[in-house]
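Quick one: the structure is below, questions incoming.
Every protein chain of the complex appears in place save one, which is left out.
Presenting subunit A:
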Amino acid sequence: MEDDQPCEEELKLVAEIKEMKARIRTARKEAADADYVTETENLPPLGRLKFKVRKELHGHLAKLTDLHWGKNSDTLVTAGQDGKLFVWDVYKCMKQNAVFLNTAWVMAVSFSPDNTRVASGGLDNILSIHNLEEPEGGTPIELSGHDGYIASIRFTDASHCVTSSGDKSCALWDLQAGKIVHQFLGHENDVNALALASHSQHFASASSDKTAKLWDLREQHCRATYWGHELDVNGVDYFPQCDYAFATSSDDGSCRMWDIRADQMLANLGDDFIQCGSTCVAVSRSGRLVMAGYDDYNCHVWDLLLEERIGIMLGHDNRISCIGSQWIAVATGAWDNNSFIWTAK
């Protein structure tokens, strides 16, 4: 039997895969008893929003790659390719803490739930845990397990993390045991970002395979796959608190909002003005606004309900790489080595 000729069984499986995908498409259409645009078109528009840089966090000597707000929204941790993590007091604009990493190529950073630790990872393929209660983060706990770079990290609780990786998988780590306890397989290319539901029962991933996936953390399997983006999906953020929807952003220049209960895309945020890809996305605390960073050095602000671009965040001098939103402010990080804190008006 020749290996390069698809055998009968393979052909049958290929046909079954095609049939299952068609079944999913049909089921999604059946749930689409209403049109999102029609349902939202009578909402009063918000008008143009003016975002202003309120704080400038200078200190990194190289591109920023990731950031994460602290639990009380008064601290921010940033990661830069100068191999440093800085924990900032965002009101005083001062560094509270600095961690010097063993690798310059950090791509992901996250606070632990109580903010006493930060996790980092990058091209070294290692998940590192740093103790902020020790000078300069102390000696990091270094955990191997991924076969590719770590693109994103979030703590699900004090002793567990989920990560997404260039090895096409996401992983659930037991930090006390020091290893991966479950691998979430399914993406067919690098997994660039992940977002955790507020109650940590599920998480969403964004991949260069052009899809987003929803993963159940308790039952440890993939619940759904969302097709629609035309290029790599780079950013993902949940609709706040209720966790029944999430937004993604893509190299195709669009941001989309997917409803988990309807199992499909509801909003598609893109227009002809934007001619470049989006690298990261954040949803505001009421769910009304989607802010996304783009390759054109700007962040654009979208009204998620009316699907209109209603603001622009001008200030960075290079590509936006990371963004994070909380009740009153947005933090951005860029390849211009800076992080800014913005408020509206």
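Following the convention adopted for this analysis, a residue touches a chain if its C-beta (ideal position, glycine included) is under 8 Å from a C-beta of that chain, and two chains touch if they have at least 3 such contacts; residues count from 1.
Note that contacts and distances are computed from a predicted model.
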Complex minus one chain; that chain's UniProt name from "Ubiquinone biosynthesis O-methyltransferase, mitochondrial", "Glycerol-3-phosphate acyltransferase 4", "Guanine nucleotide-binding protein subunit gamma" or "Myotubularin-related protein 9" is "Guanine nucleotide-binding protein subunit gamma"
Given A:94, A:242, A:276 or A:314, the one touching the chain that is not displayed:
A:242
Can you tell me which of A:136, A:174, A:263 or A:308 touches the chain that was removed from the display?
A:263
Contact residue for the chain not shown (choose from A:140, A:186, A:235 or A:293)
A:186
Residue touching the undisplayed chain, where the options are A:115, A:225 or A:318:
A:225
If you put the missing chain back, which residues of subunit A would it touch?
9-10, 13-14, 16-17, 20-21, 23-24, 27-28, 30-36, 39-40, 43, 46, 49, 54-55, 90-91, 186, 221-225, 239-242, 244-245, 259, 261-264, 266, 284-289, 291, 305, 325, 327-330, 341, 343-345
